[in-house]
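Taken from a larger complex, these chains appear in their original positions, while the remainder are omitted.
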Amino acid sequence: MLDKVILDPHYRSLGNIFDPEDLERLNSIADVIWAKDDPIPEGEIEAVREQVVAIITGRWRYGDVSRFPQLRAILEVGGVFPSPNQLDYKYCFSNCIRVLSCAPAFGPGVAEMALGLAISAARHIVWNDAAFRRGEANWSHTTFGETVTLYDKPAGFIGFGGLARSLKLLLEPFRCPIQVYDPWLTDNYLRSQGVEPVGLETLLETSRFIYVLAVPTTSNRTLLAREKLEKISSDSVFLLMSRAHVVDFDALTELLAAGCFKAGIDVYPEEPLPLKHPIRKLSNVVLSSHRAGAISEAFLNIGRIVTRDMEAIMQGLMPQEMQRAQPEYIRLRG
Amino acid sequence: MLDKVILDPHYRSLGNIFDPEDLERLNSIADVIWAKDDPIPEGEIEAVREQVVAIITGRWRYGDVSRFPQLRAILEVGGVFPSPNQLDYKYCFSNCIRVLSCAPAFGPGVAEMALGLAISAARHIVWNDAAFRRGEANWSHTTFGETVTLYDKPAGFIGFGGLARSLKLLLEPFRCPIQVYDPWLTDNYLRSQGVEPVGLETLLETSRFIYVLAVPTTSNRTLLAREKLEKISSDSVFLLMSRAHVVDFDALTELLAAGCFKAGIDVYPEEPLPLKHPIRKLSNVVLSSHRAGAISEAFLNIGRIVTRDMEAIMQGLMPQEMQRAQPEYIRLRG
Amino acid sequence: MLDKVILDPHYRSLGNIFDPEDLERLNSIADVIWAKDDPIPEGEIEAVREQVVAIITGRWRYGDVSRFPQLRAILEVGGVFPSPNQLDYKYCFSNCIRVLSCAPAFGPGVAEMALGLAISAARHIVWNDAAFRRGEANWSHTTFGETVTLYDKPAGFIGFGGLARSLKLLLEPFRCPIQVYDPWLTDNYLRSQGVEPVGLETLLETSRFIYVLAVPTTSNRTLLAREKLEKISSDSVFLLMSRAHVVDFDALTELLAAGCFKAGIDVYPEEPLPLKHPIRKLSNVVLSSHRAGAISEAFLNIGRIVTRDMEAIMQGLMPQEMQRAQPEYIRLRG
């Protein structure tokens, strides 16, 4: 008899994250339990828990990990690791249970959007399209003073995880020197990756394109407070990609309203953003309604990397596609 | 005494294309004549023509090349080689006079804009920003069906000159297979450059992103006639970057109005485009008012490559930065 | 008071693996205990064991890991992970103690030697130098029939760990398609790394350059038995880089003596190889006396990556430079 794998993607839906071929492969290597869009009922869990080797889940809500004596892996399909308040990581690490996140499925798509917003702001693509439609576009070749290219301009990354790596690849042909602020990585390591470690203030003061790419943690809430945002120079573009959690959004809005710099924004403290939020009126911002990662190709990536890592796990090999929880980072997340 | 070089950038202006440092270097290696924004008067030309070794010009209007018996190079700063009707290329080739174009100064900036328009269309950046401001943006993560990424999607290049090379670099991290239609290059050569030669119809039918990058010639006027444009599939994005000359613009507008595909357009048959042109109303087009190359950084590139090539020429070395006229291509341009 | 770190490099010597600057940095971040070439005496260990946070060691000989209640990391400087017979990995994994190997310090140097042996054999560099000195070199440009280049020739890697990755980088400009046999990695993962997974026999039959790069394990002893070696085609070069353990060396010698293929060999079942071993007489082999990794630059790399990872560990961050033991691979090693 095949080992049992709980497939319980809720709040995701199965059809969004698995293409039929991946689902078929998954079924061929394990006895897949549930595989429906609704949350799996407790009774179903209880019936199989002693034979379960892996749980594929949209959100961890299965109680003690020790209920699953054969468990080898937890594969989350929401996009972020379960909170340490919900999942007992210590137990997982002690028992060599892999905890895996599907976050890498989103990296390329978010990076593409970050680049698209950066070019749109630097080259006035959005604002000029609107002006064109109003009959106000500027056609004179010699008066595009504020327009800049990305080539050779210093980029600053706040956070250097998987998303940052995807973005770094896209920026390489633009030859942008990249400076990074990431307190979870050593300076030597960052240098070995071809980026320059810097302090947060230096990054904000000297980067022409500032990309916020950090995963939200308890310690980085409002990391970018007003006095930090005030360091950004007037010819810079600020790109808020990962989480609004990291920034004082009211201060950001006020500074943009005052014309202090330009921005591209994909994430907001409240979504949908209230209709009367003043940022909707600003002409130096490109507004995106949390669309960076949420495309069907990225969702189907989730199923693909889950399936591939399940193949590795069932063969006793190390999963390589999803992000593996590491004790040091779980500790840092607090 | 230094050799004389006519610097007559009209219709460009000197300050736009030379930063002071480049101009200073140019003055240090040759006796620079004129160097003003107005066209050089005939009298000035006549006074120096026997000592002139190079002419830097916005447009060729000096009559017979043979008037300049010491001439070694013509460096055009407008962006396209002089027409064979205006300049006697045969005389230039026979006398080893280099004819050089500043077109490479624009390649990177136009390529960036092409990529920016492609991402803007594929990821709905422009259209979503407008919807956001109207309070109509879609925030649901699961219903972005039409949005696609550039990753791995086949790209088609119409024309494979310097601009195409700049764009190819930017697309590399997206891993797009590139197919090319360019009748001036052999299939073997294209393959050696890592692209796949194809016929024009195949290109239009099978590319998801179609980039028009061809230099205008007598033989490619309306190359993309209506029956060609009808080959484009409905999930494709058409990016008109180099010249409207290459396309039947009325047919293009009608097909877009009928929702046959999406587009990003930077060049038009008439500029500024008339206010009542129907393309201004279309919601599946990103409109750019001929802004792809026209940025101050690109203009200053002109002065930089002119200066660098003048240094080579004055040392008797081969100029390497500007595009060199080649007999075969001049012949093909007709 | 600083945390204590045992530095006990025996059988390595301290001066060989640490340059003074790295040693100084190490001393600045921790209270370094011992730091001598002789093995640390039991008494010294006992005196500090309760405060020890890391052990840097040439060979694990400290008994139960649980003697060190504060231990966070074991950093081996010999080049291979301690055997599961000697070190209780289960305890380490359960207690989030990182077990780290310095093997990556050797990858680049071994890869360079593998490439050097491959070119030497393919281009007859060694054999021609000897002939030249005997006055027998062939100077005729048209009769180098057997000489081949590496360009575009299929390469086969047996094992795809760190060494293979270093070698892959060096082969990239030669455009060699790389096929890999590695039972510890899934096919999908190998494809994602740009190499083609194949069975061992296919690899041996179809590769023109066969590189043995596998770490020795209980399961791969004499993996390359006589009947496997007989699959190698006569125009191939066999490069034995990682361990003689993997191959039936007597069969290899006999096949080479019979002229079945060519070889470059760096490792032997007995070292130094007995003087009368018949392989010493063969003219289709390049012989290297276990010199691939053993160069002073590689040894000093050990100290560098140990120091950098100690910096990470002391800051509570994840070590990134040394190889981290993974439960799956320890299990596979048996």
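A, B and C are the chain letters, set down in written order, and residue numbers restart from 1 in every chain.
The working rule: a residue touches a chain if its C-beta (ideal position, glycine included) is under 8 Å from a C-beta of that chain, and two chains touch if they have at least 3 such contacts.
Everything numeric here is computed off the predicted structure, so don't read it as measured data.
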Homomeric complex, total chain copies (3 given): 4
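The rule is short, and it goes like this: only the chains that are shown with their structure count from here on.
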Chain separated most widely from chain C, comparing mean CA positions: B
By mean Cα position, the chain sitting nearest the middle: A
Rotation angle (°) superposing Cα atoms of chain B on chain C, nearest 5: 180
Classification of the chain A:chain B interface as same or different, half of numbers criterion: same
Whole-Å gap between the CA centroids of chain A and chain B: 36
Of all residues in chain A, those that touch chain B in their complex: 13, 16, 108-109, 112-113, 115-117, 119-120, 123-126, 128-133, 135, 137-139, 141-142, 144-145, 147-151, 169-170, 172-174, 271-272, 275, 280-281, 286-291, 294-299
Of chain C, residues touching chain A in the complex: 93-96, 184-186, 188-189, 192, 308, 311-312, 315-318, 320-321, 326-329, 331-332
